[in-house]
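Shown below is the structure under consideration.
Right, subunit A next:
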Amino acid sequence: MLNLEDHREILNQSGLEMFQLVRKQFIKSKDAFLTHDSDLAEEVLHNENRVNGMDLKLDRECERFIALHNPVAGDLRFVLALRKINFDLERIGDHAYGISSYIIEVDTPVKQEVLDKLEFEKMYKAALSMLDDIRDAYKTGNTKKARKVFKKDKVLNKINLNSFAVISEEVQKDPKLIDQYLLLFSVIKKIERVGDLITNIGEEIIFYLEAEVLKHRKKKGPSKPGM
Partner candidate 1 sequence: MNNIRKNRLKDQAFKIWGIFCTLLGLVLLAIFIGNILIDGILRIDWAFIVNLPSRHAEESGIYTALMGSIWVLLLTTLIALPVGIAAAIYLEEYSKKNKLSTILEVNISNLAGVPSIIYGLLGLEVFVRILEMGASVLAGSCTLALLILPIVIVSTREAIKAVPKSIRDASFAMGASKWQTVYHQLLPASFGGILTGIILALSRAVGETAPLIVIGALAYVPFAPSSPMDEFSVLPIQIFNWITRPQHGFVENAAAAIIILLLITFVMNGIAVYFRNKWQKKFK
Partner candidate 2 sequence: MSEENSESIIESSIKRKYKLQAKDVKVWYGDFMAINNVSMDIKANKVTAFIGPSGCGKSTFLRLFNRMNDYVDDFKMGGDINIDGKDIYDKNINVELLRKQVGMVFQKPNPFPKSIFENVAYGLKIQGLKDKAFLEERVESSLKQVALWDEVKNDLNKSALALSGGQQQRLCIARTLAVEPSIILMDEPTSALDPISTAKIEELIYKLKDKYTIVIVTHNMQQASRISDNTAFFYLGELIEYDKTNKIFTNPEKKQTENYITGRFG
């Protein structure tokens, strides 16, 4: 029988572990994609088991925590948020997995200029910094950091919106490469989804720390000093 504080700390550490796992998956899949490294992609596929295993473990631990300790107030918000965060992180892991499997399926690398037109590096960079922000926010209990991701998500959304026009243009130029372009389209969508998932996690962290529910509301960026 664990006491509540110790049990909570275990949950906390498990959550952090999940963050680290998924972050590594995402970085590897990004590198694999940008350098078309199928070996790295294989690693991502291989590690998916670990991600799933961690997901199940965390789910079980949260259930146990609720059953044994009957948490209220801060403890309750923490475990409810953690379950959702876990769910969202697992989905991010799934997307990393999906991107990596595309790399293995589609053999030929994409032309660099197309990648540049679509602003892939920028998109990935933004997504990664969001992931780092959110991990720090979770680790240090900092809602300011959590709020940063809402603004950064806009970058991802913009790139995603533009991608349709760019890709349609490219396809018309060279219809034979439609498979590739469709692949690119999917990958962009996936990264945009990752951004959404990260903002979800941001909402959950703010709910846990401040008991404020941001779901379904128009989001502001980090609050200005003096407000």
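The candidates came about this way: all candidates are chains of the complex that A comes from, given by their letters.
The rule is simple: a residue touches a chain if its C-beta (ideal position, glycine included) is under 8 Å from a C-beta of that chain, and two chains touch if they have at least 3 such contacts; residues count from 1.
Quick caveat, the model's predicted, so the values are computed rather than measured.
One candidate among 1 or 2 touches subunit A in this complex; it is 2, while the rest do not. Considering their complex, residues 4-5, 69-77, 211 of subunit A touch candidate 2.
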